[in-house]
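Only a single protein chain was left out; the remaining protein chains are all shown in position.
The chains carry the letters A and B, assigned in the order they are written, with residues numbered from 1 in each.
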Amino acid sequence: MQVKEKEVILEVKDLKVFFHTYRGKVEALNGVELSLYKREVLGLVGESGCGKSVTALTILGLLPENAYVISGTIFFRGEDLLKKSREEMRLLRADEIAAVFQDPMTYLNPVLTMETQLKEVFMLDTNLLRKAVVWQKNHGGKIAFDDLLSGKVKIRDKSTNPKVSKGEINEMAKSLCVDILRLVRMPDPERILRQYAFELSGGMRQRAMIAMALARTPSVFIADEITTAVDVTIQAQILNLMRGLRDKIDASTLLITHDLSVAAENADRIAVMYGGNVVEVAPTVEIFKNHLHPYTSMLMKAIPDVKNPSERLEFIPGTVPEMINPPSGCRFHPRCSIATDKCAVEKPELKRVLKNHEVACYNVAV
Amino acid sequence: MENSEVGTTKSEWAARWADLKYTLYLLRKNPLVMAGIFMTFFFIALMFLANYIVDPKLANPAGYPEFGGNYPFQRSYVWSKGNIINWGPGIHLYEGPEFFLLGTDGWGRDLLKMIVLAIPVDIENAIIITLGAAAFGTLLGALAGYVGGVIDEVVLRITDIFLSIPYLILALVFATMFGRTIETLRFSILLVFWPTYVRLMRGQILSEKEKSYVEALKALGAGHARVLFGHIIPNSIYPVLVQATLDFGSVVLTFSALMFLGFSPSPSLPELGNLASDGYFHIFDAPWLMMFSGLTMLLIALAFNLLGDGLRDVLDPRIRR
Partner (left out) sequence: MMKDILVVEDLKTWFPIKSGIIQRTVGYVKAVDGVSFGVRRGETFGLVGESGSGKTTLARTIMRLVKPTAGKIVFDGVDLTERKSKPAKLRRRMQIIFQDPYASLDPRQTVYSMLKETMQIHRVASGRSSVHKKALELLENVGLSEEHLYRFPHEFSGGQRQRIAVARALIVNPEFLILDEPTSFLDVSVQASVLNLLNDLQKAFALTYLFISHNLAVVHHMSDRVAVMYLGKLVEIADRDAIYDSPRHPYTFHLMAAIPVPNPEIKKEEVLLTGDVPSPVNIPPGCRFHPRCPYATDRCEQEEPPLIENDGHWVACHYDIDFKGGARSSRIKRRKRRRV
């Protein structure tokens, strides 16, 4: 049977990141291994402190001052992102890798209208806008955001700058803003553009953020807990939107969430993180049916399931480890029911134990 | 159970001591702050020791009877012994064996000694005034913020009135009204500085009042007094502390300004502003008088300012924890 080799677009290998704080060195990431394939949704699941947000920030090059990347590589389109300069990373963030974070209120500028903010994203590449105007003039009719996606105007074409007036560029940007708001299902986009961030509801703000992220048609889209701060019905809308956009936008999504159920419904594959490591990676259906890592198993049992109620929830004894003085060897071993001596000594590597299924544990029964 | 990196603390005060150690650690990291702290300690030590270092009787110009106590310059030396510097026609300079490091003032008193004697006066004033203004203003601000309503409005309007007048003019007005003794002068300046604390505390209280733990305490049955004095005020006190240290410097300067403008209780009082005002008329022929007393004022203000800056950085709750 022929297995189509899926193309890897982003590959994180052995990533170690520390933070320097008063209390000591925080070993946030302890050798993270992650692969993101083209056009897939990878769910990165874990509780607070496991390092999922830090992973995202490292990929984006947005780590704070007191963070140090000790080792590891992040390969994107054949280049190691960790070796890039700040300016190069900035350009990458503008063009290729986009992110939306948890709390849209703090990420939107409160004193600018939505139009200003959204247009700003498009204006990052005036060249593209110029070409769009020229195309529109030549072909008649209006160009829409969808056309950008389908390549009628080459987005990454760095050739000559045609002569186009500022007013026309502005117009183009504005019409693209309206388009993209429609794409994220905002009611009455023209009116939204005139409003400020605080006038929008949580769900709408989140959608505006998604619009800003998608405006540059990125190849990688990082969604860091985008539905945690919103209500259940709005969460359903936003996730539904993400599912709908998948086919239109040719991007791979890294969906970071602490909610396994959200990952269950939206991700193709799930990577479970604990204590700064990825401990299990598998396709979604597989991981739910056949969870191998003890942490994943206990996590599954701790979620109250409406369809399968139980008297007591299984919980994991102990607490999430302090990353200042993390446990030796496998970080989960103090709380693990099947830990052996070896687990305390040496950290298990992520190994492929089944087709498409990787686990970082010595005592897995396959 | 979770692994604790702080260790088991045996009692309440041990816990608070550990907390304090963390504060001191943070303070140590900033060189400017350390400089401020050292300077402050230096001045405060001087405050207590001044009267032992220098005989206070030297301040009394009658202590130099051989020179009659007249105002024009009797002796003036700077930096040199036996060297006569002729500053201009008509000014006769004294040739004598004594060496004055910073020169002398109008009565021939050793300036260095006078400055040393002046420091406790100024710093004492600063502390009394600032603490008084802070205490009074904080209490009023806390009440206004917590109770709200009419009391809040009234207090706000009163502070508005005070704050609308430039502080020096206000100080002058009060000084004129209340007289020229040291106590009344202190009171006058206190009246100038207290409104800031009212505003500061009120702002803190307003935001602290809405916090979850206050609600939790009320739900548990804590009365208003307990909540306000036991919880809200202690949690809001840090900006007041910072403001107080910054105000020390301002108070010294204001007090000196009043002395300078002629409100001093006695012309021979060793006080930095007083000394400076002496030297005002001779700023070109004997600049050291004004220079050094002014410099000392600057250093005191600087010391407390740096301390205040450092405290503010350290106590910022975002940086802690």
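Throughout what follows, contacts are C-beta pairs under 8 Å (C-beta built on N, C-alpha and C of every residue); 3 or more make two chains touch, one makes a residue touch a chain.
All values derive from a computational prediction rather than experimental measurement.
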{"item": "Residue among B:E124, B:E183 or B:E215 touching the omitted chain", "value": "B:E215"}
{"item": "Residue of A:V69, A:M300 or A:I324 in touch with the missing chain, whole complex considered", "value": "A:M300"}
{"item": "Of A:V69, A:L112, A:V134 or A:A236, the one touching the omitted chain in the full complex", "value": "A:A236"}
{"item": "Candidate in contact with the missing chain, chosen from A:L124, A:L245 or A:V320", "value": "A:V320"}
{"item": "Interface residues of chain A (partner: the chain not displayed)", "value": "47-48, 187, 201-204, 231-237, 239-240, 258-262, 264-265, 284-285, 288, 298-300, 302-307, 309-310, 312-316, 319-320"}
{"item": "Those residues of chain B which, in the complete complex, touch the missing chain", "value": "1-2, 4, 6, 8-12, 14-15, 19, 211-213, 215-223, 226, 230-231, 234-235, 321"}
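Keep in mind that, in the parts below, only the chains that are shown with their structure count from here on.
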{"item": "Distance between the centres, which are taken as Cα means, of chain B and chain A, whole angstrom", "value": "54"}
